[in-house]
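Have a look at this one before I ask anything.
What you see is the complex with one protein chain gone and the rest in place.
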Amino acid sequence: MERFIDLSLSAIMLAGLYATMAYGLGLIYGVLRVVNLAHGGVIMAGAYLGWVLFERWGIDPYLALPLVIVASFGLGILMYRLLVRHLPRGPAGGPASLLLLFGTWLVLRNVAYLLFTGNDQSIRTSYSTASVPFLGTYVSVNRLAVLGVAVILPILLQLLLKKTYTGRAIRAVAQNADSCTLVGVDVERIYALTFGIGTALAGVAGLLSATIFSFNPGFGSGELLKSFVVVVLGGLGSILGVGLAAFILAVVEVFAILVLPSYLTSAVGFVMLVLVLVLRPGGLFGHRVLG
Amino acid sequence: MRSRSTPTPCRSALLATLLLSLVAAAPRAAGAAAPTKVSLGATLPLTGAEARIGGFFKEGYELAVEEANQKGGLTVGGKKLPVTLSILDDTTTQATAVSLADRLVNSDGVDFLLGTYSSHLVEAQSTIGEQNRIPYVNGGGGATKIYKRGFKYLFGTIAPVELLGTTLMSWIDVQQKAGKLPRPAKIALLWENTAHGKDFRKGVSDFAAKSGGAYQISVDESFPLDGKDFSALLGKVKAANVDLFLADAHLPDYITMHRQYVAAGLCHKVVSYGARGSEKGAVDALGQENVNYVVSGVWWSAELGKKPGLAKAFVELFTSKHQGRKPEWFQALAYESARALFTAIEQAGSLDREAVRAKLAALKIPSMLPGGTLEFPASMGQQAQNPFVLQQNLPDRTSPIIFPPDAATGTGIAVNPRCPK
Amino acid sequence: MSAATPALVPLRVAAGFVVGVALLAVAPWILDFTPYSHNLVTLAFLLISGAVAWNWMGGFLGQVSFGHAALFGMGGFVSARLLLSGPVPAPLAWLVGGLVAGVFSLGAHPALRLRGPYFSIATIGLGESVRLIFTYWEDFTGGSSGLSLPIDPDMKHQLYWWGLGLAAIVVGMSWLMRHSTFGLQLLAIKADVDAAGDVGVSATFYQDLVFVLSGAVVGVSGGLYASYFSFIEPNDMFGFDRSIAFVLMTVIGGVGTILGPVLGAIVFVLLRQYLLASYPDLYLGLYGTLLIFIILFEPLGLAGLLGRLARLARSWRAPAAEGGTP
Partner (left out) sequence: MTAPLLSVRALSKSFGGLRALDAVDLELAAGEILGVIGPNGAGKTTLFSLIAGSLQPTSGQVHFEGRPVTGRAAHRLVRGGIVRTHQIVRPFANLTVLENVTVAALHGNRRADVPARYRAPRVLDFVGLADRAGQFPGLLTLAGRKRLELARALATIPRVLLLDEVIAGVNPTEAVALAALVRRIRDELGTSIIMIEHVMPAVMSLSDRVLVLDHGRKIAQGTPAEVVRDPGVIEAYLGTSTEATAP
């Protein structure tokens, strides 16, 4: 029983982390139909930004959230205006966008390498290793905070999408970009904004990951792969699906240790990814666009 | 996409041939005139996953070369020859490590090779030394299997990781015999799935198997390099209710895993992450209070320089060059590898590769490594078998050597005082 | 060069091809290669074969695979295991490795009905699960410590001609595919898989066929690679970086062209050998920048760029005659 509680808590904490990593990827795909392969690079950038703010100016990572959001939003707008905008739309643009954004990721990695060298870094705050007792076991305070952000983010995102004019425009563009142009929505602007919001979410994920893991310029590839799994499970482009899918992935990965050697538990996610893509291309919960 | 706009086939073939000859247009190695210098080559992971350590090895190699040149070079056949060392970046990639070593030997014409860092790169790269019959001395490939291939030109100053497991268990055994640890003691053995981790596992589990039931391995799990979430694995450790927590991990995994370990409220009578534990990076990332009493085993430690001898001289040389920074085992093994090669060259009295190889095989010199002597026993595939030293982090921010007794600079504390009774 | 004309190989093309291959075959003697150049060109041949075979999927069919390392590793490990098991002639081991990799690629059959980014993501998932499983599978791959083959300098020397042979066959196959009705159908599938079905092209069949062919060639090159390096390790052979290398080489060279992957592989080797060893801090960014520029400005990569230059040179020579045609 205690083991079950332990594993369940691990799964919930892990789900929080996976969800924050995947929201940005899901949003961008949902609206622009572009798979942001630079997602891992933005996560890495977010981690380093948080590290710089913490090491140089002693700003706590959670207080640095707004700064990181603004900065990675800016990075996203820049990436959209300079690069993504010039891609062909439609199915032919698929491979091209993958490669373009992969190139962007490589450049980001190189920049980080030049700025910070390849050394492993980490952020250590006073609560990095603190934990609180819960149901006979311990829960990391920091992981709880990450979970909190993972729950708050989609709520804010839904509010943004449902209550604001821009949000409604984003949803409309996600449904049908052509008719939006007809009714006077500036689709280009909406695309840029969405891309910015998506990368801002990735930046947040990077910042949060940096409080848990150590990182270097190559950081983010594992995160990108997990995000893929989550977004595909949740149905590409469905925000709430992402949250649920993160939970499912985390549960499966964590509980797999009961039947599989620990080393192979990370393969479980990839196998799920392929199975879902092949059997239920719309994701586990059916295809919804920013439902 | 318009696909028909490529150049005509004839021109293409010509172009491909031209480009390929560009690939082939490497300068030819200089002929065998009378040697005016000893030229050495090495690749190191200066970028990529192992970049940090690659840099440390570079420091060690460069220090050895500078030292030799300050003395006017190496005495080869009665003449003083200066030493040059060209270091290329293998980007922590096997294929690059191999082809750059090929380039060093067959294009740049180096006389001898020094090794790169980490077992999988050394295992791949040492084939070049063997193919070209050129001595290859390394301090970065500790996996025993590298030396089980019967290579004649491969020499390792780095003792097998297996010995790390054995040394760790020997210390634990002393504590158990002194009644400080329960018998049988239950072990959680976690190892990264690399040659390094596998050797560590072998050392520990062989020792446990031969102990006549004094140790019982309750958890035996591997994890991927750069694993991220260890909570499920640590949950398994927790459920197994073990006494000893013995893991083998690279630095980033150590930091990540140990944070989760502490946050999960785990505590064991002995905690070790193999070679990790005493480095400054880890202390910074985890906090002194969280790394206290962690036991680590290393090939060499600056602590050894506290007693007079070769190690002391090396530490002083290194710290004076690097503004007071202390060397770690990486620089020491790199330095010792270069020094072993230099000694063999001087003993051979020529740059003849066969002669130097023979001298290396017969080498037996005083060394700053634990054990005091460096040799490459043929029975062990020419891999040095120097013992490890165990260090333990103490709350006063020191990490004295606690084992073996002859090298010890402090006393080990066997039951981790952090754990609640 | 339209497919509607008889599909015999034009004499000019055949002659150029044969002369080129023959030149390369005797080049080690004529140009007096150093052992290093010899090995480097051998490596280039292996990479060329892999890149060209990737291009059949990624360029001709438009299915961008991020998982070809799985096939490369499969070929490498099967042939290494065979070579270690007893006196098996190396070419046979490579061939078997290739065949197994070809059959193994059929494991991706269910993913082949996915298109565009969905297919690419699925191949990432497949590639990574294969890597993890094979790294764990000690008995076959030697686990994380890999497999060592006996050192054989003669074999490594001969690999030059084996590699050249493989590359020549593969480039020849590319040409035939491109200029036959077979290639026309691949292009039709690439353009619109449903419309292709509506005129009778069986997308499933052709995708499977091309994937098997591509897998087999990549597998054979994996086997040659194992013999070349004498040591292979699953994390490297099956690694994501290797899958990416196939993509990079082909895209930089020119995706969907015949010459592109060849150029790309050569540039890849050149960059790694001469630039990266001296300017290690810049190589990722260099690849990244190349990729970005190619996608935005020259989708046909270096091959397209050369085509452009050739046309420019021609219109320069005859400015009056045919100005204005695209």
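First chain written, first letter: the chains are A, B and C, and each begins at residue 1.
By our rule, a residue touches a chain if its C-beta (ideal position, glycine included) is under 8 Å from a C-beta of that chain, and two chains touch if they have at least 3 such contacts.
Because the structure is predicted, anything quoted here is derived from the model rather than measured.
Q: Per the definition of touch given earlier, which of C:D32, C:D192 or C:D241 contacts the omitted chain?
A: Considering the complete complex, C:D192 is the one touching the chain left out.
Q: Among C:L95, C:L149, C:A203 or C:I294, exactly one should touch the missing chain; which is it?
A: Touches the omitted chain: C:A203.
Q: Mind pulling the chain C residues that touch the left-out chain?
A: Touch set of chain C with respect to the missing chain: 2-6, 181, 184-185, 187-188, 190-192, 194-203.
One rule holds in what follows: only the chains that are shown with their structure count from here on.
Q: Please tell me the distance, in whole Å, between the geometric centres of chain A and chain B computed from their C-alpha atoms.
A: Centre-to-centre distance between chain A and chain B: 36 Å.
Q: Which whole number of Å gives the spacing of the CA centres of chain A and chain C?
A: Here chain A and chain C have centroids separated by 33 Å.
Q: Where in chain B do residues touch two or more of the other chains?
A: Correct list: 47, 193, 222, 224.
Q: Quick check on chain C: which residues sit in contact with 2+ other chains?
A: Those would be 132, 135-136, 281, 283, 299.
Q: Spell out the part of chain C that touches chain B in their complex, as residue ranges.
A: 1, 12-13, 15-17, 19-20, 23-24, 27, 31-41, 43-44, 132, 135-136, 143-146, 148, 151, 153, 156, 175, 178, 187, 229-231, 233, 235-236, 241, 254, 256-260, 262-263, 266, 269-270, 272-273, 276-278, 280-281, 283, 299-300, 303-304, 306-308, 310-311
Q: In the complex of these two chains, what residues of chain B are touching chain A?
A: 47-49, 51-52, 193, 221-224, 226-229, 231-233, 235-236, 238-239, 251-252, 255-256, 259-260, 262-265, 281, 284-287, 290
Q: Of all residues in chain B, which touch chain C in the complex?
A: So the residues of chain B touching chain C come out as 1-17, 19-29, 43, 46-47, 88-89, 91, 93-96, 98-100, 102-103, 105-107, 119-120, 123-124, 127, 130-132, 143, 145, 149, 151, 193-195, 197-198, 222, 224-225.
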